[in-house]
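Questions regarding the structure given below will be posed in turn.
Here we show just some of the chains, and they stay where they sit in the whole.
The chains carry the letters A and B, assigned in the order they are written, with residues numbered from 1 in each.
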Amino acid sequence: GPVGRAALRAEIAAWNIDIRPDGAGLPPGQGSVTDGEALYAEACAACHGDFGEGLGRYPALSGGQGTLKADRPTKTVGSFWPHLSTLFDYTRRAMPAYQGQSLTDDQVYALTAYILNLNDLVPADFTLTRQNFTTIRLPNADGFRPDDRATAEDPLFRAPPCRQDCRTAPRITARASPDVTPDDAN
Amino acid sequence: LGAALVAGRAGAGTGEGTPDPKITELQPWTAGPGVGVEANPYGQPVRFEAGVVRRNVPWFSADTISAVNFTPLQALDGTLTPNGLCFERNHAGVAEIPPEDYRLMIHGLVERPLVFTLGDLMRFPRESHSYFLECAANTGMEWRGPQMNGVQFTHGMIHNVNYTGVRLRHVLQAAGVKPAARWLLAEGADAAAMSRSIPLEKALDDCMIAFRMNGEALRAEQGYPVRLVVPGWEGNVWIKWLRRLKLGDAPWAQREETSKYTDLLADGTAREMSFVMEAKSVITSPAPENPITHGRGPLVISGLAWSGRGRIASVDVTLDGGVNWRAARLDGAAGPKALQRFYLDIDWDGRPLMLQSRAVDQTGYVQPTKEALRKLRGLNSAYHMNGTQTWAVDRDGGVTNVELG
């Protein structure tokens, strides 16, 4: 017979977890900043810090607005992410870390609301719902552009390269720090 | 063959000098037996090669579950990466899926949503191809100048594997792609449910659903039983433990294509969907881990070159930090989007060297300098650092990762 079999509705529903920026895929549900705050303290703060500031090398979830041109930018939901849907989608599929798909949809709404609040994007009494979800616009929504390397850069790198007497004698301006390389490497 | 390799030697066969006891005394491996053919049903490297391993950098990540380790390029030759040494980048550790429990679902903008078992996938026509997989963050530490003193760490987020599998387009065709479909969401079965949006055009071009690597079953850390192969594109889109393919009319803006794998430029905007890995090369010996220990005379300089746009056309090597370049010898003809080994056989005079390699791909794109990339993008790009790499070789053969001015 033919290869493969029909996917059943219940099967598709079980795995169909992706959400798009236009809201496609959002499940029914809602969650408040207050509910999110409590859940966050319990399930998230140990890694991401009480205020989403990040602990150790665990990523920050808030702050960093206005740093994208700085020497060391802080890229967070508030400063860098273009779409709120990504926060819902990712939290639901992957957080708390290594406990995949363990949260209820209402919990994800609440955590999303709370992380928005940590980034000063919604007030403390805000409740996020499937209905108002797409009305939220993140600050860096316009900060992205499609890959334009082929036109913006590559023409600079298509000239046949120089092969003889190409430059003055070079000198060493920087050396790798032996301190950062693991010691058993050599 | 260079004259240096065949020059006359005093005393050959004349009996002068002190005989080498490794020759004149019977050695244990000649005097007695080794283990038999039942000892190692699945063989391992000899103990003397115990240093040839993947290494991670503890300070790179918060833990080792969402983390990376690095291929020991310095210890390899040819182009294939042995399965045990292919670098790992996992987001929730290594998923272990019993093959009989594996399912792949195709749905969204298709005529017939389908579920496949592993056995089902193996009934489509199979092909084998060698492709490199490079993490977009490979060499990313070097955006701000030389950091890591070892080619394993500067360039080791790459491997080159011969995959056996089926063309993705055949599997998609079985489900019937609807005309409105433009994008594909690929998703893994790991606890991060790793997911990326891929343009349908690429999906229907050369992507594969692979279930074998270098002849045997995929390794767990490479997606057993099934991974997506996206030739020439950044490693993050090569979804492992592939469980779901959804067709849609727009991309999904997943976390790995917004928060991560976007390239922040100096003006504060970021490039998104920067999939293709541009031409790049690196010398793997000499390298910080491979100092010259034999002194003057014949020296094999060797490295790897690759391009996400196709084949490598040529590689030049400089000994003097870019003043003069000479053509390296390409070993064999690597396929498109696969690692190409190159060699330059020189007679080293014992003077310091400033070694660089520079790849040109079949489209004529010339691997740029790091400085050229920094001028265009600033220092915060994190990904897609394909600039030429400099190794400084000192008089005693020691090698350091440097930059030149």
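Simple rule for what comes next: contacts are C-beta pairs under 8 Å (C-beta built on N, C-alpha and C of every residue); 3 or more make two chains touch, one makes a residue touch a chain.
Treat the numbers as computed from the prediction; the structure is a model and nothing was measured.
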Copies present in the complete complex, per labelled chain: A x2, B x2
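The rule we apply is simple: only the chains that are shown with their structure count from here on.
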Intercentroid distance (Cα basis), subunit B paired with subunit A, Å: 25
List of subunit B residues in touch with subunit A within their complex: 51, 55-62, 65-66, 91-93, 105-107, 112-116, 120, 123-124, 145-150, 152-153, 174-175, 185, 187, 190-193, 195, 243-244, 246, 248, 250, 252-255, 258-259, 262, 264, 266-276, 278, 288-289, 316, 320-326, 354, 358, 360, 363-368, 372, 376, 379-380, 392, 400-405
Subunit B-facing residues of subunit A, complex: 2-8, 11-12, 15-22, 47, 56-58, 68-69, 71, 73, 75, 77, 80-83, 85-86, 89-90, 93-94, 97-101, 143-149, 152-154, 156-178, 180-182, 184-186
